[in-house]
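Every protein chain of the complex appears in place save one, which is left out.
Moving on to subunit A:
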Amino acid sequence: MGETEEVKLLGVWFSPYAIRPKIALRLKSVDYDYFEEDLFGSKSELLLKSNPVHKKVPVLIHNNKPILESLNIVEYIDETWNASGPFILPSHPHDRAQARFWSAFVDDKTEEVKLLGVWFSPYAIRPKIALRLKSVDYDYFEEDLFGSKSELLLKSNPVHKKVPVLIHNNKPILESLNIVEYIDETWNASGPFILPSHPHDRAQARFWSAFVDDKWFPALKAAAITKSEEAKEKGMKEVEGGLLQLEEAFVSISKGNPFFGGEAIGFMDICLGSFVGILKAREKLKGEKLLDESKIPFLCKWANEFLSDDTVKNVVPEIDKVVEFLGELEARAQSAVSKT
């Protein structure tokens, strides 16, 4: 009697995007043939032919014409089978505009971004700054420093069980500097660029951040912990020497600008800047003046600029809180020693 409409839907059982056309087709009581794509295997010929540009599901094929993008498909279904079933889109243009706005928001903005950190950790501060620079919304989970590690942490970082961990759409990214680079590349259409644009400058930024993380801060940590006066003195000399080298690097990289990154904070600023709070706290607690204006005037100025930057100042913990915390850490270390 009537024409037989040929309606095919290519999907993947688990995909929320593929669920959308299924619901729409059901609402309109449209019969269709469903083809399940192999999630981990190779894409079917039909998929490659009907969506050569993106090679993704869902794809609706109506009388041999492919329709792509789940929300487009739902609108198409609503318009094509408009004589049956309820209307899917609202009837008033303003309400439609609103519906489209919020569905675009759902698809583009509600990326699931979680950050596991510890308030005090300079390493955890780094991704916080980066996410803020890119205006990315995220859920923050504070790990219990002295307690047991959360299940989420153990699951996402089974090798090192350390923070920070960034979980983006269920994929964990580890190591603070890796996370910052990942954030820079993933949210590349918004906000300033974090890494420098020229490959040579990038290599320089990575070199100096490796220096900070692999040489400089470990030396400071070791000097802070050691009981031997000799080792402490030697260690602190190394830390001061490192700061002199960083001062030189700053002068040559910043070229008169307030930050390593130029006029705005960049990768190197985030890397070294995440330790400024600790340096200032140690000065208050121990009288240890590492940020000495007479020795490293440019870095001292930079440190203050960094802390007063709009993005940074809402992210780094207050110096007094850090002082209190460092004191507590020390007390715990002492009592641990006296117990043995």
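Criterion: contacts are C-beta pairs under 8 Å (C-beta built on N, C-alpha and C of every residue); 3 or more make two chains touch, one makes a residue touch a chain; residues count from 1.
Throughout what follows, contacts and distances are computed from a predicted model.
J.: Leaving aside the chains on screen, match the unshown one to its UniProt name from "Solute carrier family 16 member 12a", "Palmitoyltransferase", "Glutathione S-transferase" or "histidine kinase".
T.: "Glutathione S-transferase"
J.: For the chain not shown, which residue from A:Y17, A:F35, A:W119 or A:F193 touches it across the whole complex?
T.: Checking the options A:Y17, A:F35, A:W119 or A:F193, the one contacting the hidden chain is A:F193.
J.: Tell me which of A:R26, A:R96, A:K237 or A:K289 is the one touching the absent chain.
T.: Hidden-chain contact among the options goes to A:R96.
J.: Tell me which stretches of subunit A touch the chain missing from the display.
T.: Listed in rising order, the touching residues are 53, 62, 65, 67-69, 72-73, 75-76, 79-80, 93-94, 96-98, 100-101, 104-105, 109, 188-189, 192-193, 197-200, 257, 259, 261-264, 266.
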